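First the structure, then my questions, so here it is.
Complex shown without one protein chain; remaining protein chains in place.
Showing subunit A:
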């Protein structure tokens, strides 16, 4: 297969399994986000792809060639580090053409390529500036340009946006995605920001405790989370217990949800329902009774916190669908069955 394949990759640090038996195959040209909380093994996995860590077990295969034993400097990849790791003693241009200098490219070629890459990242004419004189966003772009100098097969980024402020981060995400699509380069980004992953990725790989919890397109991850961990990590969600009686009728908080069946043989599970799918209305026989505890009006969206059967359910509505309620009001909650996803608890 053309692309990158991880086969049973495991990394053990002492007794701790940082990465636990990861299998993944990514065709060329895809943008992959490795997403997860800190300590989930996503950075270790990226470093193994880069060759900066050696897998304890398993193989990393690029275009049908096992590159596990190939040292980093022979892997033909570009990497952007969290600290960016720009060389402080070199100018912007020399930073970018470092890889070409290593390959023994002529001075003119180095200059030409550096200028070309600076144009690509919207910093034309910056070649002679010292790195120390750049702003955060500019340093980011220089790091990206440097990593792309040799037109690598793999483009790896380890939390590249973490040093930027929120606004700049959002625009850089869009820019990085557009750049990746223009170059068609296979890209892996490590992030703990689900918005970042949703913005950029073709494929989101959610990791937890060293294992892949789910690998799918962003919208599938959001709409059909594989388990409670994924549902909880991606966006905000309501996780509710669901139980089935002997006739196979499923109910949540005492209310029967039609057309929702538990997997055969299970009597208890959870459902995940996104706050925007929760409908609030007048209390009635077909609704779960609850009491409003807090309303947060953010202008663009209104979040209503409802206490029902001992748990708090969050409902999000746009101003147009808003239900006028105040804390203390009784409400009826309906959960549309098509929006409920049964997940392993």
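In this section, a contact is a pair of C-beta atoms (placed from the backbone, for glycine too) under 8 Å apart; a residue touches a chain by one contact, two chains touch by 3 or more; residues count from 1.
Going forward, contacts and distances are computed from a predicted model.
A.B. asks: Under which of the names "NADH dehydrogenase subunit L", "MoxR-like ATPase", "ABC transporter permease" or "5'-nucleotidase" is the non-displayed chain listed in UniProt?
C.D. replies: For the chain not displayed, UniProt's protein name is "ABC transporter permease".
A.B. asks: Any idea which of A:5, A:18 or A:50 touches the chain not displayed?
C.D. replies: Counting the whole complex, the residue in contact with the absent chain is A:50.
A.B. asks: Which residue, A:99, A:172, A:221 or A:302, contacts the hidden chain when the whole complex is considered?
C.D. replies: Answer from the full complex: A:99 touches the omitted chain.
A.B. asks: Residue by residue, what part of subunit A touches the chain that was omitted?
C.D. replies: With respect to the unshown chain, the touching residues of subunit A are 50-52, 71-75, 77-79, 81-83, 85-89, 98-99, 102-103, 146-147, 149-150, 156.
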